[in-house]
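Showing subunit A:
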Amino acid sequence: MINALNNYIMAKMKGAIEVNTERCKGCSLCIIACPQKVIALANKVNLHGYPYVEAVNEEACVGCASCGIVCPDGCITVYRKKVEE
Partner candidate 1 sequence: MDRNQIVQPENIVCKKPTLMNDNNMHYCPGCSHGVVHKLVAEVIEEMGMADKAVGVSPVGCAVFAYNYIDIDWQEAAHGRAPALATGIKRTWPDRLVFTYQGDGDLACIGTCETIHALNRGENIVIIFVNNAIYGMTGGQMAPTTLIGQKTSTCPYGRDPEIHGYPLKMADIAAQLEGTCYVTRQSVESVASILKAKKALRKAFEASMAGKGSSLVEFVSTCNSGWKLTPAKANEWMKENMFPFYPKGDLKDTTDK
Partner candidate 2 sequence: MAEEREVVLMKGNEAIAHAAIRCGCDGYFGYPITPQSEVIETLAELKPWETTGMQVVQAESELASIYMVYGAAGAGKRAMTSSSSPGIALMQEGITYMAGAEVPGVFVNVQRGGPGLGTIQPSQGDYFQATRGGGNGDYKVIVLAPSSVQEMADFVDLAFELAFKYRNPAMILSDGVIGQMMEKVVLPPFKPRRTDEQVIKECPWASTGKPKNRERVVITSLELKPEAMEKRNIALQEKYAKIQENEVRFEQQQMDDAEYAIVAFGSAARIAEKSVEIAREQGIKVGLFRPITLFPFPEKQIAELSKKVKGILVAEINAGQMVQDVRLAVNGAVPVEQFGRLGGIVPDPEEIVNALKKVM
(Lines give C-alpha, C1' and ligand atoms only; values in the text may rest on other atoms or scores of the structure.)
Protein backbone atom coordinates (compact mmCIF):
# COMPACT_ATOMS: atom_id res chain seq x y z
CA MET A 1 0.00 0.00 0.00
CA ILE A 2 2.85 2.38 0.88
CA ASN A 3 4.63 1.67 -2.40
CA ALA A 4 1.47 2.41 -4.32
CA LEU A 5 1.16 5.70 -2.53
CA ASN A 6 4.75 6.60 -3.24
CA ASN A 7 4.08 5.89 -6.90
CA TYR A 8 1.08 8.14 -6.78
CA ILE A 9 3.02 10.88 -5.13
CA MET A 10 5.95 10.45 -7.48
CA ALA A 11 3.59 10.50 -10.46
CA LYS A 12 1.78 13.38 -8.78
CA MET A 13 -1.83 12.25 -8.71
CA LYS A 14 -4.38 14.62 -7.32
CA GLY A 15 -7.64 13.34 -6.02
CA ALA A 16 -10.99 14.60 -4.85
CA ILE A 17 -14.01 12.96 -3.26
CA GLU A 18 -17.75 13.51 -3.27
CA VAL A 19 -19.70 12.14 -0.33
CA ASN A 20 -23.38 11.27 -0.61
CA THR A 21 -24.17 12.73 2.79
CA GLU A 22 -27.72 11.34 2.90
CA ARG A 23 -26.40 7.84 2.34
CA CYS A 24 -23.53 8.15 4.83
CA LYS A 25 -24.03 6.65 8.28
CA GLY A 26 -20.93 8.08 9.92
CA CYS A 27 -19.35 4.65 10.47
CA SER A 28 -15.95 6.32 10.02
CA LEU A 29 -14.29 3.35 8.35
CA CYS A 30 -13.23 5.68 5.53
CA ILE A 31 -11.54 7.97 8.00
CA ILE A 32 -9.46 5.07 9.27
CA ALA A 33 -8.71 3.77 5.76
CA CYS A 34 -7.53 7.11 4.36
CA PRO A 35 -3.72 7.25 4.41
CA GLN A 36 -3.71 11.03 3.90
CA LYS A 37 -6.03 12.16 6.70
CA VAL A 38 -8.37 13.78 4.19
CA ILE A 39 -11.69 12.85 5.82
CA ALA A 40 -13.35 13.66 9.13
CA LEU A 41 -16.79 13.48 10.69
CA ALA A 42 -18.67 16.69 10.08
CA ASN A 43 -20.31 18.42 12.98
CA LYS A 44 -23.71 17.90 11.41
CA VAL A 45 -26.27 15.14 10.89
CA ASN A 46 -28.22 14.16 7.80
CA LEU A 47 -31.98 13.64 7.45
CA HIS A 48 -31.69 10.15 8.94
CA GLY A 49 -29.95 11.46 12.03
CA TYR A 50 -26.55 10.08 11.13
CA PRO A 51 -23.45 12.27 11.39
CA TYR A 52 -21.77 12.17 7.99
CA VAL A 53 -18.18 12.57 6.80
CA GLU A 54 -16.63 15.25 4.67
CA ALA A 55 -13.26 16.03 3.15
CA VAL A 56 -11.50 18.45 5.51
CA ASN A 57 -8.07 18.19 3.95
CA GLU A 58 -8.76 17.58 0.28
CA GLU A 59 -5.45 19.14 -0.74
CA ALA A 60 -3.78 15.96 0.52
CA CYS A 61 -6.04 13.63 -1.44
CA VAL A 62 -4.23 11.46 -3.99
CA GLY A 63 -7.31 9.61 -5.23
CA CYS A 64 -6.22 6.20 -3.92
CA ALA A 65 -9.92 5.35 -3.38
CA SER A 66 -9.31 3.50 -0.10
CA CYS A 67 -12.26 5.42 1.34
CA GLY A 68 -14.60 4.47 -1.47
CA ILE A 69 -13.50 0.86 -1.44
CA VAL A 70 -14.08 0.30 2.30
CA CYS A 71 -17.30 2.34 2.49
CA PRO A 72 -20.10 -0.15 3.28
CA ASP A 73 -22.74 2.08 1.71
CA GLY A 74 -21.04 3.15 -1.50
CA CYS A 75 -21.27 6.80 -0.49
CA ILE A 76 -18.01 8.07 -1.87
CA THR A 77 -17.20 8.90 -5.47
CA VAL A 78 -13.46 9.26 -5.90
CA TYR A 79 -11.80 11.25 -8.68
CA ARG A 80 -8.17 11.11 -9.67
CA LYS A 81 -6.19 13.10 -12.21
CA LYS A 82 -2.54 13.04 -13.12
CA VAL A 83 -0.85 16.36 -12.54
CA GLU A 84 0.77 17.50 -15.78
CA GLU A 85 4.29 18.80 -15.16
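Note that in this section a contact is a pair of C-beta atoms (placed from the backbone, for glycine too) under 8 Å apart; a residue touches a chain by one contact, two chains touch by 3 or more; residues count from 1.
A word on the picks: all candidates are chains of the complex that A comes from, given by their letters.
Quick caveat, the model's predicted, so the values are computed rather than measured.
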item: From 1 or 2, the one in contact with subunit A within this complex; value: 1
item: Complex contacts: residues of subunit A adjacent to candidate 1; value: 1, 14-16, 18, 20, 22-23, 25-29, 32-33, 48, 50, 58, 63, 65-66, 68-81, 83
